[in-house]
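In this view, the complex is presented without one of its protein chains, the others remaining in place.
Note that the chains are named A and B in the order they appear, and that numbering of residues resets to 1 at the start of each chain.
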Amino acid sequence: MATLPTATQISADILSRNERADDIERLKSMMDLPTLAYVDISAQMELLQALERWPLLAHLEARHRLPKPAELQKTRVDTP
Amino acid sequence: MIAMSLQGIRGGVGTSTTLAALSFALSSLGQKVLVIDMCPENALGLHFNLDYAPAEGWARATLDQTPWYEHAWNIESGLDVLPYGTLTDVDVLQLDQLLRDNPPLWSTRQASLAHSVDWVLFDLPQRLPGHIANPRCEIALNVLNLDAASHVLLQPQRNSAQRLLVNRFDPASQFQRDLLLLWQHHYAQSLLPIHLHADEAMAEALARREPVGRYAPGSLIAQDIISLASWCLLRGGRLE
Partner (left out) sequence: MTARLFPYTHLRREQNCTRFTAFILALIQVCGWIFLRLESPAWQALREQHRQLYPHLADKRITLGDPLRYLTQTAWLLLVRPAAQTLPQRQRTRRRLKGYLMAVFSIVQRPWNLLSDAFEQLPTAISPQVRKGSRWWGAVHWPMRKLLYIAIGALAVVLIFICVTEPFGYLAQLVFVVLLWAIAMLVRRMPGRFPTLLLIALSVIISCRYLWWRYTSTLNWSDKLDLVCGLILLLAETYSWMVLILGYVQTSWPLNRKPAQLPPDLNLWPTVDLLIPTYNEELSVTRGTVYAALGIDWPKDKLRIHLLDDGNRASFKMFAEEVGINYIARTDNRHAKAGNLNHALTQIDGDLVAIFDCDHMPARSFLQLTVGWFLRDPKLALVQTPHHFLSPDPFERNLGTFRNRPNEGELFYGLVQDGNDMWNAAFFCGSCAIVRRTAIDSIGGFAVETVTEDAHTALRLHRNGWNSAYLRIPQAAGLATESLSAHIGQRIRWARGMVQIFRTDNPLLGKGLTVFQRVCYANAMLHFLVGLPRLVFLTAPLAFLLLHAYIIYAPALMILLYVLPHMIHASLTNSRMQGAYRQTFWGEVYETVLAWYIARPTTVALFSPSRGKFNVTAKGGMMEENQFDWQTAKPYLVLSVLNVLGLGFAVWRLFTGPADEIITIIVSVLWVIYNLLIIGAAVAVAAEVRQVRHTHRVQTRLPGAIKLADGHRYPCELVDYSDGGVGLLLNQPIALPVGSLVSLILQRGNREFVFSGSLTRSHDLFMGLNFAQLPAEQKIEFVQCTFGRADAWLDHNSGFEADKPVQSLREILALGAKGYYRLYEYLPAWMRHLARPLVRVLQWLGSFFPRMPKASTPLISGPVSRS
């Protein structure tokens, strides 16, 4: 959810606005911790629950991908 | 000049509406934008208060070997729309063959536009490989909805050059949230950081024959689109 104060105001750093809503990004920038590798456990948990909740997702997961998301360490990869 | 294409992963995900809104947003940010309808349905103009399915367009002109650029409509300063034109099904297939036989056709046309416009946006059709492959685009967006159908279509080895743009995201839906989480996990590199929210204003905008940025500038979707346009500018600035 990215919002601009006004429609005409263009900011070159839209990602910094995303960071404003993203608490971890803000933590990194405000505390000067650019290299902090944060593991969003709550998102991982939610992902596991999602696969339990929706059999279709689990089915397609099993079919197309061998490593399960839970075994991958990093869920949050920040897109440039 | 940056060429950019939008293609739905399937029909009905809101590609044309998004494209219209994005073009309006880019032009309101001071960019000169040309929107090109690549779909034989020939309906993109509706978003800009043009006639439904105009007879003349670049497709017709290309087949007739007349100047293609004469059929563009100026919507407002810095925003032009080039319709497809009315073609029979046979004509469409013929044109597709022509586009496949002549791959640099649109690249040369794009090159000729380089000095007059900043952005060329292509509204790509679902099938018709010639239409889809012919334009050379620096940014290619694949528009999806957070539903099972999109997820299934996304499963096979997808075209990795295309970036994924989520449209009509409703965070109140448990399944949509879950699916987005899954996509964020799997397609972290190609998923855009901006998701377009579901918003009644988007549906109403077409009914009012206006881009959403003009119809409801204060709506969430208009803000999302502005963010998307800013992202495009940032991305375009890096590419150039």
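Following the convention adopted for this analysis, contacts are C-beta pairs under 8 Å (C-beta built on N, C-alpha and C of every residue); 3 or more make two chains touch, one makes a residue touch a chain.
This structure is a prediction, so every number in the text was calculated from the model and none was measured.
Enquirer: Looking beyond the chains shown, say which of B:Gly11, B:Pro129, B:Pro171 or B:Gly237 touches the absent one.
Expert: Only one listed residue reaches the unshown chain, and that is B:Pro171.
Enquirer: Could you pull out which residues of chain A are in touch with the chain that's been left out?
Expert: Given the touch definition above, chain A has residues 1-3, 5-6, 17, 20-24, 26-27, 30-33, 35-43, 45-46, 73-74, 76 touching the missing chain.
Enquirer: List the residues of chain B that touch the chain left out of this view.
Expert: 169, 171-172, 177, 180-181, 184, 193, 197-201, 216, 218-221, 223
Heads up, the rule we're going with is that only the chains that are shown with their structure count from here on.
Enquirer: With centres defined as the mean C-alpha position, give me the chain A-chain B separation in Å.
Expert: Distance between chain centres, rounded to whole Å: 26 Å.
Enquirer: Would you mind writing out the residues of chain A in touch with chain B in their complex?
Expert: Against chain B, chain A makes touches at 1-4, 7-8, 10-15, 17-18, 43, 46-47, 49-51, 53-54, 56-57, 60, 63-65, 69, 72, 75-79.
Enquirer: With touch defined as at the start, can you tell me which chain B residues reach chain A in the complex?
Expert: 25, 28-30, 148, 151-152, 155, 174-175, 177-179, 181-182, 184-186, 188-189, 191-195, 197, 213, 217, 220, 222-224, 226-227, 230-231, 233-234, 237
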